[in-house]
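Take a look at the structure set out below.
As you look at this complex, bear in mind that one protein chain is not there, while each of the others sits in place.
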Amino acid sequence: MSGGINLGIKEKTAEHLARLALFCFLAFLPMIWQSQYALGLLTLMAVYGILLIGLDATVGYLGQVNLAQAALFGLGAYGTALAIQSGLPFSLALLAGVMAALLPGAALALPSLRLDGPQFALSTLSFASLAVIVLNESESITNGALGISVPRPLFFSMELDARRFYWFCLIVLSAVWWASGLLFKSRIGLAIEALRDSPTATDALGIGSLKHKAVAFAWGSSLAGFAGGLHVMNFGYLQPSAFGYDLMVILLLGVVFGGRRNQWGAFTGAAAVTMLPNLLSNRMMFSVFVTLGCLVAFTAPLKALLARRRPAFSESAPAAGMALCFALALFVPNLELWRKGIFALFLFSAVVGLPEGITGALVSEIRNLLRFSPEPLPAATGGISEPAPSDTAPLRTRNISKSFGGVIAVRDISIATEQGEILGLIGPNGSGKTTLINLVTGLYAPDEGSVEISGRRIRQGSLMAASAAGASRTFQNLQPFSSLTALESITVCQRKIDKPAAMALLQIVGLESKARLRCSELSFGDLRFLEIGRALATQPSLLLLDEPAAGMAKPDIARLIELISSIRDYGITILIIEHHQDVITEVCNRVAVMNGGRLIALGTPEEIRRDPLVVEAYLGGEETVPSSGDNHAILSC
Amino acid sequence: MLKAENIFAGYGGSNVLKGITIEVPEGSCVALVGANGAGKSTLAKTLCGLLIPEKGRIVFNGRDITGLCASSISRKGLCLCPEGRRVFAPLSVEENLLLGAFPRLPSIGPFRKKASGDLEKIYGMFPILMDRKSQQAGSLSGGEQQMLAIGRVLMAKPRMVILDEPSLGLAPIVLKEVFEAIVGLRRAGTTILLSEQFAKNALAVSDRAYILENGTVVLEGPSSELARDPSVIEAYLG
Amino acid sequence: MKAFRSILAFLVALSLPSDVRAADVVKIAVTGPFSGGSAPMGISMRDGAKLAVSQINRRGGILVGGKKMQIEVIERDDEGKNDRGALIAQEISSMNDVSAVIGTVNTGVAVMGDKYYVQKGIVKIITPAAGSASMTQWSRAGAADLPIFRFAAHDGIQSRMVVEQAVKLGIRKVAIFHDDTNYGVSGRDDLLFQVRNQAGRLSVVDIEKFAVGNKDMTGQLIKARMAGAQAILIWGIGPELAAVASGKKKLGYNVPLIGGWTLSMSNFIDTAGPAGNGALMPQTFIEDLSVARAKPFIMAYRQAYRVARIPSPVSAAQGYDATLLLAEAIHEAGSTQPSKIKAALENLTGVVKGAIADWKKPWSKWSPANEESHEAFRRAFTVMGKVQNGRVVLADPADRAVLERGPGK
Partner (left out) sequence: MNPELLAYAQMAVSGGLMGMAYALVAYGFQLTFAAGKAVNFGQGELVMLGAFIGLTLTGTGLPYWASISGAVAAGAALGWFVEKSAVRLALKQHNEGWILLTIILGLFAVSAAENIWGREDLPYPAPWDDGSIDIFGISVTWPELAVAGGALGVMLLVEIAKRYTMTGIAVQAVSADPDAAELCGIRSDAATSLSWAVSGAAAAFAGTIIAPVTTVGPTMAAALTLKAFSVAVVAGLDSAIGLVLTGIFLGSAENLAGFMLGSGWRETPGLVLLMLALALRPQGIFGKTIIRKV
């Protein structure tokens, strides 16, 4: 923990206070800054704030580039405008706006949420283009390109003048801010963050992905619709062309510039997006900004140069961007003409130099300067829950086989486990152990054969099904939820958030003192234990451990052995892949040995040790080595 | 020929290798033996530049190659035949082999002709590759892919080859052929560092061996002595 | 810290009610799209207006109440975007020391932004936006008092001329082509209205829309030809019009192309090349040095902005003349107060010699029943122009008199 001034309050409280101060300031601003223009800008900023908090749900929390927000904003605006035209009152008109964005948003979400990265971006991009086309072409409804004008309806028989309307928008913004914060701190929010870090782990732990993604997307779309409704009430006139590609890019960049996964970031982005076009009309102020930007951007590469090392790209590129901006400010007679270019340069510098955005950078500065009291942790109660006893084998595979591109990874394996036993799975590298676990947990569909967990046949290729049947697993290559804390990693896997029980699980895996640390800050060994804790949080009847001791130090291995034995004592069946012989000998009731994709032996650890086939599999047989004396092709290398 | 001193390396901040020192004299075959997760593959990757060591120094052929990228190291004659074969699945067998010789082939023009002599030799060594030369490498069986991977490395005419787990996932019958190939290489005078989980096989074909455990060298010596050492077997089966 | 202070200073400067007006300066704002698709029009208009301002300032300024006052221009780029335009209107109308506004190209921007000027009573002369909606919105709302004036041959006049021209050429069946913007769609509606007024002499056999940026009009043209159209009446902006012209050539579909004044823009003429020859459009101004009245303006513009040809001559000339008219009104009002300027504009007594005409009382007292009261242009002083070898010339040489004499209302 670094030094800094101790404020004696919790970070959350400090944030609440700061937010309160901000909103008070914003609310009083029209009193001291009396100008219609200022009011217009502030209102637009509040509306964009709502819109960007919505956009942050997908771009920030889901980690997907969403290019449809501008179009959803437009749909919402049209929904509200048409509702006003048909005489609906204020609140219903806004609701109509929300629905007008939410329903098409849902239609978009169904196909695209299964996609990732560029493909998600593309599907939202094409949705956005389609939406604008439809608005423009449905002349009988939307009046097409001519646009529609609507008056601002009465707010419960009260007329909202510009200032009151601004206050109304502020109230909405603060509510949306609060609700969004709440949503993304809830289990849904945690699940979404977990999903971004490792979709495989969330699937395998049954956290569920599509549902949560849909919630985030729906929330974002509704906010877009809501903001659209406010927008049309603010300006009173709408045209489809206003919601095209330009707005979309600006919004997206606003979120990135401000800082993702943070309502403060969305708000900062909204402020930047609103104020930026005005920045260029005042040359003096622009020069000040650019100079300041240059100073900030040049510190990193200068530091590097002073330390006699070549500045990294992420240090030098922002400096180059700002320098170019500076040159433009000096030499270009009319900066307005370079608006897009200057915008691009600022953003380029921000995206490369401040990947967490302005707020992200500020927050980490503040955390360096100030120290906050930590959140109190709940007391631990509960812990591992015993699975209900049953007669069926927790795991049964029947003749499963799987091959990849000509290489048979698993061939014809049938295993069954008994309840409460630890079955070891060993074999040389590449003998197909992990593939077998992947088949069992549904990541791969077997080419032949079937898998049953607690008597339930697992649908092919579905991680969720295995998890629902009570199987839970860890991963050979760690799949941590890097942005969650240790405690959150556990709670997100629980069927229902139960912090005391989560603390108890942390205690069981020996991480209670690290509950507040983010997974990105935990050591490799800690993460291995945390993965076990995570798997236990889903209350499994079958636990699959894929090389839990890999990369662990000796004392940790002893702890691991103890932990695994104690888990078994709760009646949970364990299938463990492991190379550390001591782990296998000490904990396993039975050991299965694989070689070349086949099951070559099954028995107690003692039997296995003496099995000549196994010894040969591990040490290699004499007969595989050519005797010296053979004549071989000789290469003249 | 190759000397690595006090190497620390790993992934994402955690060190898998904790101060390993090994030496491979010219013309010899040295084995790296150890259980899975002992750090054999990490060491192999570090030596040939796929991983940059946190600490330590690697000298090849009298030159410091620490921190160079894999392609430069490969061009200097230290070639890795990677774990899991890593053949270029969508390309044909012959193209895979040609790629092994990439640095010395012209980029445009009669590169096939120029490489034909070397190709002949590889096909002579692994006749099965000749039969499959225009087939996609991804459609080969595991053993064939391993032959191809070895053949690809040989096309580079390396001064030294690091073979990382050539036996990975292969059936015993196929293993024999692979080890035959390794013995053949030795005879031809290529310096070899063989990282291998099957201790017996590795010790049988090598001059010297290092036993790795948990990222450190726990035992080293002539292979014939180590093969008789009961603690080696113990290290494997616990 | 320094930045914060200067931001604060900026905010304070914005918020101060500027009673303390710079004594000898008249501030006028020029707004329009100086970037984006309609930029050629916006920039020509702005440059025309600034040319007039610099000429007036060089002569010492406007004589206001016995004192010579310089004109200061505030420029704002609305990018052709409605909400940007609305914000700019809010900004300008809350500056408190701006006497008048000239500009706006895009009808949507006028529809969304002008209400802020009306609320504050600030005088605005719309030019060159020609879409009907920018004025009809006020008559429809029944505004009793209106500080918005227009200085452009509005679509009503233009569409009437286009339709009359078609009739004059003996055409019975026409196709209407228009772009999918506010401008194009309202132009289509105006054309349809005018065709109906022709009492059956003309019939519309096909209506085709095209998107901005669309460069392949083959489909629309084939349909028009299949419908038997003998002429194409068109409403759109330069590049797309050129695509229609070249499409016609490609298909060998040789029928007259008649459309709004935008057919005189350089981006139509240059892009269409020989295919654009013969296109007809109403013009308030033609860049023709042989017209004595226009020559000084054309020369001054070309010299000031170092161009061989004005990108949008009509916009430039209208911007220029509108500024001269505004200056005259300020002079006659003897004040920089918007309400007095408005009254003066509604009752100009002097004659303003502009590049387009000698203007005598172009506007009259606003009457919601008659938008014409705030429209400066009449049918009588708009002529038909024709594209010929890269230039716009008079379609009917007899019209030269109109250009020379000017309307003089």
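Which chain is which? They are A, B and C, in the order written, and residues in each are numbered from 1.
Methods note: a contact is a pair of C-beta atoms (placed from the backbone, for glycine too) under 8 Å apart; a residue touches a chain by one contact, two chains touch by 3 or more.
None of these values were measured; they are calculated from a predicted model.
Visitor: Which candidate, A:43, A:136 or A:397, sits in contact with the chain we can't see?
Guide: A:136
Visitor: Which candidate, B:91, B:128, B:188 or B:227, sits in contact with the chain we can't see?
Guide: Checking each option in B:91, B:128, B:188 or B:227, the one touching the absent chain turns out to be B:91.
Visitor: Check each of C:142, C:170, C:200 or C:252 against the chain that is not shown and name the one that touches it.
Guide: C:252
Visitor: For a quick check of understanding: of A:19, A:163, A:340 or A:371, which residue touches the chain that isn't displayed?
Guide: From the options A:19, A:163, A:340 or A:371, the contact with the absent chain belongs to A:340.
Visitor: Looking at B:156, B:182, B:205 or B:226, which makes contact with the chain not pictured?
Guide: B:156
Visitor: List the residues of subunit A that touch the chain left out of this view.
Guide: Answer for subunit A: residues 63-65, 110-112, 114-115, 117-119, 121-123, 125-127, 129-130, 133, 136-137, 200, 245, 249, 252-253, 256, 313-314, 317, 332, 337-345, 347-348, 351-352, 355, 404, 434, 438, 443, 475-477, 479 touch the chain left out.
Visitor: Could you pull out which residues of subunit C are in touch with the chain that's been left out?
Guide: Where subunit C meets the chain not shown: residues 35-37, 39-40, 180, 208-211, 213-216, 218-220, 222-223, 226, 238-239, 242-243, 246, 249-252, 266-267, 270-271, 273, 311.
Visitor: If the missing chain were put back, which residues of subunit B would it touch?
Guide: Here the touching residues of subunit B are 48-50, 69-71, 74-75, 79-80, 82, 86-91, 95-96, 98-100, 102-103, 105-108, 111, 152-153, 156.
One rule holds for everything that comes next: only the chains that are shown with their structure count from here on.
Visitor: Report, in whole Å, the distance between the mean C-alpha point of subunit A and the mean C-alpha point of subunit C.
Guide: About 52 Å separates the centre of subunit A from that of subunit C.
Visitor: Averaging over Cα atoms per chain, report the distance between subunit A and subunit B in Å.
Guide: 39
Visitor: Two or more other chains in contact with one residue: find those residues in subunit B.
Guide: none
Visitor: Would you pull the subunit A residues touching subunit C in the complex into a rising list?
Guide: By the definition above, subunit A touches subunit C via 32-41, 44, 136, 139, 144-147, 149, 231, 235-237, 239, 241-242, 246, 277-278, 281-282, 284-285, 288-289, 292, 336-337, 339-340.
Visitor: Spell out the residues on subunit B that touch subunit A in their complex, using ranges where they run on.
Guide: Those residues of subunit B that touch subunit A are 12, 14, 16, 35-37, 84, 89, 121, 124-125, 138-142, 145, 154, 157-158, 165, 167-172, 175-176, 179-180, 183-185, 187-190, 196-202, 204-205, 214, 233, 236-238.
Visitor: Using the touch definition from the top, list the residues of subunit A that touch subunit B in their complex.
Guide: Per the touch definition, subunit A meets subunit B at residues 405-409, 428-432, 523-524, 547, 550-551, 553-554, 579-582, 584-585, 596-597, 609, 615, 618-626, 628, 630, 632-637.
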